[in-house]
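All protein chains but one are shown in place.
Chain naming follows the written order as A, B and C, and within any one chain the residues start at number 1.
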Amino acid sequence: MSVPQLSVSAFLRASLKRQLLLAYRRPADTLNPLLFFLLVVTLFPLGIGPEPAQLAEFAPGILWIVALLASLMAAEGMFRQDYEDGSLEQLLLSPQPLYLASLTYTAAHWLVTGLPLTLLSPLFATMLQLPVAALPVLILSMLLGTAVLSLVGSIGAALTVSLKRGGMLISLIIVPLYIPVLIFAAGAVRFAAEGFDPAPQLLLLAGMLSLAVALAPFAISAGLRISVDAG
Amino acid sequence: MYFDSLQAALAMDGHGVYVWAVVAASVVICVGLLVLPARSARRFIAELRVDDAPEPRAAPSVRIEEVNNASGS
Amino acid sequence: MWTWFHKLGSPPWMYRISGRILAILLPLTVLMLAVGAVWGLLYAPMDFKQGNSFRIIYFHVPASVVALAGYYVMAIAGAVSLIWRMKMAEVAMKCAAPVGAALTFLSLLSGAIWGKPTWGTYWVWDARITSMLILFFLYLGVMALYQAYENKEAAGKACAVLSLVGMVNIPIIYKSVDWWYSLHQPATIKFTEESAMHSSMLQPLLLMILAFYCLFTCALLLNMRSELLRRGAGTGWVRSLVGAH
Partner (left out) sequence: MSSAQPAAASALVTVRELGLERGGRLLLDNLDLDIAGHELVLIEGPNGSGKTTLLRSLAGLSRLGLTGSITRHCDELLYLGHRAGIKQLLTPRENLAWACRSQGWDAGAIDSALERVGLSGRADVFCQHLSAGQQRRVNLARLYLSFDAGRENALWLLDEPFTAIDRDGVAALAATMAEQVARGGAVVLTSHQDLPLDIPLRRLVLGGGA
């Protein structure tokens, strides 16, 4: 009668690998946010006008607003698949800590949506004539900011996964919580573009990230338990 | 009173329309906050008195039986 | 000592107690509102910079202050209902949301109307008003989430979690909006700078703020009474109550 040697770290690695494997086998979920980003970025010059000076001025704000919307769109379906096929139930029944297990979902979501957005953001930035000097800060702000967006988005996803029309609702309850990230991230990129020092904003973003990493899993776990129970 | 006449109080030298608009909105919202819940409670009690007999809730029953041989066959 | 805590949880006891509180607090609130309004509108001296339009402050500031406090009341009630599984706390949270949202709306409306004479436009992206707008979205989010769940017990738990997340975020939102606002218009004065107010202007404002707190309490208790009746429709105490009326 072996006593269960539950190695949490092995379980977390396995969970993350599983999520990434699933994402790999369903590439559409990875490409959609990127295509959405590209699509919406191309709308702005058509709407505002192609003059570089004007575009450059709005570029930080546009890039970050579109990143926010792309992350929100991707967050909505984060738990839906697992909820419908019953594997979310099995996760809740597992002796493994849900606090950490839910983080693997968020980490996988970030790796699949946040990171690609970050890596491609210089491409979108040049399309919007963002000064090259601001590119490194853009990447850094995207790295930190999209992680916070994923964590907060997971809370919204966990709370609305059992609802039939959860899509519209998740934006209403989550976008207000995205606002501080938008303000400081877009601010950092604008400061860099205008030659000021973006360090304070980036540090605040990092602060938000550490707060979100510490607190979000409590809300995500509670949300998942409520949703599975209510389903 | 700060204003010397009713007209002056209404006009508030030009700003009156805005101030009294806010006052009107505040009155509407404050009265609404106090009256609406009370009215819905009264209407609910009235409805309740109409269908007085509560439909009997089926009492759940649980029987635990010790059976030494499960398979009926 | 704990009996009152458990009693707090029983609907009939709460219904009776809230009835007695309202009997005193309601008339007092109406009186304070009336006195404060008249005092602020007609007797307080005019602000030499902004003219009489500053009198809107007697409605805008109390609504804003209590709307923000209302969110904290809702979130704490949610926390109590989650941690100690108290039905009454969940009822309080559910009933606090619409009252808070209404006051936030009043704050936004009065802020917008104030903008016209002062800034020449109805919508000003002032730090305070922008934060109020976000607070309004937070309230709407909680109310929408509550409606979305069929099972009302699950709805209560989900909203408790959301309002707690909101409560943690409110200071962050306010600070980030302040920083954002100071970035763009550093020079102009803040709308609701009470610091330079003469005591004869300040006293009616404090009375109005107190009045609005009492208004929030009365509206919350009235809402809870109606909710308790609705939830206890089949039970005995409501039957006896109906018989008594």
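FYI, a residue touches a chain if its C-beta (ideal position, glycine included) is under 8 Å from a C-beta of that chain, and two chains touch if they have at least 3 such contacts.
All values reported here derive from a predicted model rather than from experimental measurement.
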{"item": "Chains still shown that are in contact with the chain withheld from the display", "value": "A, B, C"}
{"item": "Residue ranges of chain C at the interface with the undisplayed chain", "value": "151, 153-154"}
{"item": "Absent-chain interface as seen on chain B, which is shown", "value": "57-73"}
{"item": "Missing-chain contacts mapped onto chain A", "value": "1-7, 10-11, 14-15, 18, 21-22, 25-26, 81-82, 84-87, 89-96, 225, 228-230"}
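Here is the rule we use: only the chains that are shown with their structure count from here on.
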{"item": "Chain nearest the overall C-alpha centroid of the shown protein atoms", "value": "C"}
{"item": "Euclidean distance of C-alpha centroids - chain B vs chain C, Å", "value": "15"}
{"item": "Between chain A and chain C, centroid-to-centroid distance (C-alpha), Å", "value": "32"}
{"item": "Centre-of-Cα separation between chain B and chain A, whole angstrom", "value": "38"}
{"item": "Set of chain B residues in contact with two or more other chains", "value": "none"}
{"item": "Residue numbers of chain C (touch at least two other chains)", "value": "none"}
{"item": "Footprint of chain C on chain B - complex, ascending", "value": "1-3, 9, 12-16, 18-19, 21-23, 25-26, 29-30, 32-34, 37-38, 40-41, 44-45, 48-49, 52, 54, 57"}
{"item": "Residues of chain C touching chain A in the complex", "value": "82, 134, 137-138, 140-142, 144-145, 148-151, 154, 157-158, 161-162, 164-166, 168-169, 172-173, 175-177, 179-180, 183"}
{"item": "Contacting residues of chain A [partner chain C, same complex]", "value": "155, 159-160, 162-163, 165-166, 169, 172-173, 175-177, 179-180, 183-184, 187, 208, 211, 215, 219, 222-223, 226-227, 229-230"}
